[in-house]
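Have a look at this one before I ask anything.
The complex is shown incomplete by one protein chain, all other protein chains being positioned as in the whole.
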Amino acid sequence: MELQVADVIQWMEKSNDSIQANKDYLSSLDRAIGDGDHGINMARGFQEVVSKLTTSDYQTVSDVLKDVSMTLLSKVGGASGPLFGTAFLKMSTTVKGMEKVDANQLGEAFQEALNGIKLRGKANKGDKTLVDVWEPVVEFFKSSDSIDANALAEVAKQAMESTKELEARRGRAAYLKERSIGHLDPGSVSSYYIFTALSEVLQKGA
Amino acid sequence: MELQVADVIQWMEKSNDSIQANKDYLSSLDRAIGDGDHGINMARGFQEVVSKLTTSDYQTVSDVLKDVSMTLLSKVGGASGPLFGTAFLKMSTTVKGMEKVDANQLGEAFQEALNGIKLRGKANKGDKTLVDVWEPVVEFFKSSDSIDANALAEVAKQAMESTKELEARRGRAAYLKERSIGHLDPGSVSSYYIFTALSEVLQKGA
Amino acid sequence: MKKIINDPNLVVQDMLEGFVYAHPNEVKVLPNTTVVVRKDAPVSNKVGLVSGGGSGHEPAHAGYVGAGMLDAAVAGEVFTSPTPDQVFEAIKAVDGGAGVLLIIKNYTGDVMNFEMAAELAEAEGINVQQVIVNDDVAVEDSSFTTGRRGIAGTVFVHKIAGAKASQGASLEEVKAVAEKTIANVRSIGMALTPCIVPAAGEPSFELNENEMEIGIGIHGEPGIERKAIATADEIATELTEKILDDMNLSSGEEVAVMINGLGSTPEMELYVVNKKVHEILKDKGINVYDTFVGEFMTSLEMAGCSVTLLKVDDELKELLDAESKAPAFRK
Partner (left out) sequence: MKKIINDPNLVVQDMLEGFVYAHPNEVKVLPNTTVVVRKDAPVSNKVGLVSGGGSGHEPAHAGYVGAGMLDAAVAGEVFTSPTPDQVFEAIKAVDGGAGVLLIIKNYTGDVMNFEMAAELAEAEGINVQQVIVNDDVAVEDSSFTTGRRGIAGTVFVHKIAGAKASQGASLEEVKAVAEKTIANVRSIGMALTPCIVPAAGEPSFELNENEMEIGIGIHGEPGIERKAIATADEIATELTEKILDDMNLSSGEEVAVMINGLGSTPEMELYVVNKKVHEILKDKGINVYDTFVGEFMTSLEMAGCSVTLLKVDDELKELLDAESKAPAFRK
């Protein structure tokens, strides 16, 4: 596999499509164990990301990722803004100057993104946060040199679904303690949309 | 007919019984075209009147009426407090020193009460206020020397019912203008209870 | 009915006790009354100012008791005018020898109860005058009826008369400036929801999810017109136009603006309304001297707001700016 500038832009467009389509669903998940704004936040941010990307010219994947990061940082707010913003910033730095990235490089970028998320949010796997989706995805990338797009989507899906049974220890849901069990983590669901979008782009490219 | 101290006390007790029983009804009438407190106000006041009368000793009808007045003035509040308070104060002054009153004297007392109400509230007949009950009652007393208890109740009832079709020009209901038509005037209904109670006392005495 | 109360019949008493606990250096309650007075009342040779009315309009009226505003506020039962004996106690407590001015909102009950108290006070030789605030343009101004109501504009009357009295003005002077304020102040309100009197336990009226009521009073009475809910800009425009229609304000003149929340409208929304009101005034060349946004004269937990405009000249501006130590109106 290989991702070029256009692919990354397409990835973000597809991510945005899912997020817009599921905006109310994401907010309703957040209403159950948070403050109900996750869909609003993500939809606002990704809409801006797509506007930005489709009206700019890019030579490198890293520049695309940098604009994604900056836009998310300045438009999303809440907990998810700095987390997704940091993730894409770290990815951008990891692939700095590259016009295209392969599976290994993308895997490394995801690893750095995950490190950034964990540093920023102080969450670990099992805390019922988007770390619970990003960490399995990073491990999946590490496990093989060639990435199967369907398998990626499946890994993200299972990881997302696994958050349902967890008790939250970070973020707003943590205030609910055991009452948080039985609900999906909203940030994990939006992360799942992002990885599903990636899988679709990879599938097409394959 | 003749009213003695005990009769007047009984009159107030019977008035109170009707008002307590119809407290919510009076408030609901006031909710429709006023601020919904008429039942609460009258119930609070007449409860106190009865407590006061049943724990005091009286030689004269005028002293009973004076305590009724003072209690209503200090316990009812709103528009009805000063109006009923003034009414009973004027009655007390009119029959000053008397141990019993006959139909004529009572009629004169009611006439003075009505004058007091009109002076205090600046309302005239037809303004959809308690004047619309007190004025017909006064006229009924003037019309004959011997009072028929049933006829008194009937006069008060018709007068009370006549307020339904009127447009309010005084009191809170006046803000509603033509929207006040079709609703009974709360103060007229409580006045009606007071005259019905009197009619019952007269009936027994007869 | 969801309320944080104890016995609904004791809510006024509980509130007043809690009020004095909160402001023990500024106010006291006269024993066995519902009268809140300045702690240092009577202030000798200062005109005493007494206002009040039913409870449920907090911070009105007790919140306006303090140096620079009222000397006493008389609290009635919820939405029920206080009785003459209570008002009389207030008058006696604040008379420092220069007479007492009663600031009455134009409701039949308030007017009658305060007038009877004034008669009692005069009988005891106290010099009492009164002014009647009737700022609500929703109601027709007619002597054949009860006339206009007094609503949030009353707070400006408290402030301005209070400042005048603090300067040592005579009863006639204080009354004159209060009447000037009344002549120059206009308000109108609107509501999205009714409110519930604790002792009644039922909403004062019903409004559908898509309805609002224009020209609402502050006692949960229905307004003068029910219509489909509109945007903040449309609401602000309607209220402001209704006031301006009645006011004869010309370009270049100055006003003070009050955007008053009726109880449960978030401050956020009041500021959204304030934006449009300012834009309208700017468009018309009317200058805003000062703006007050918040809850000043509420109607329990009613959702909605009122807009008040006070046309100011140099005298009113100076008195509006003067120091006030009242808990709910610090200047």
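Letters A, B and C mark the chains in the order given here, with residues in each chain numbered from 1 onward.
One rule holds in what follows: a residue touches a chain if its C-beta (ideal position, glycine included) is under 8 Å from a C-beta of that chain, and two chains touch if they have at least 3 such contacts.
Keep in mind that this is a model prediction, so the values were computed, not measured.
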item	value
Contact set of the excluded chain (shown chains only)	A, C
Hidden-chain contact residue, picked from the options C:Gln129, C:Gln167 or C:Ser264	C:Ser264
Residue of A:Ser74, A:Ser144 or A:Gln158 in touch with the missing chain, whole complex considered	A:Ser74
Sole contact to the chain not displayed, among A:Lys96, A:Lys142 or A:Arg179	A:Arg179
Where the missing chain touches subunit C, by residue	2-6, 11, 14-19, 21-23, 55-56, 58-59, 63, 192-193, 209, 212, 229, 231-233, 235, 259, 263-276, 278, 288, 291-293, 295, 298, 300-301, 303-305, 330
Residues belonging to subunit A that touch the chain removed from view	27, 31, 34-37, 40-41, 44, 73-83, 85-86, 120-121, 169-172, 174-177, 179
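In this text, only the chains that are shown with their structure count from here on.
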item	value
Two chains joined by the most C-beta pairs in contact, as defined above	B-C
Geometric centre distance via CA averages, subunit B-subunit A, whole Å	76
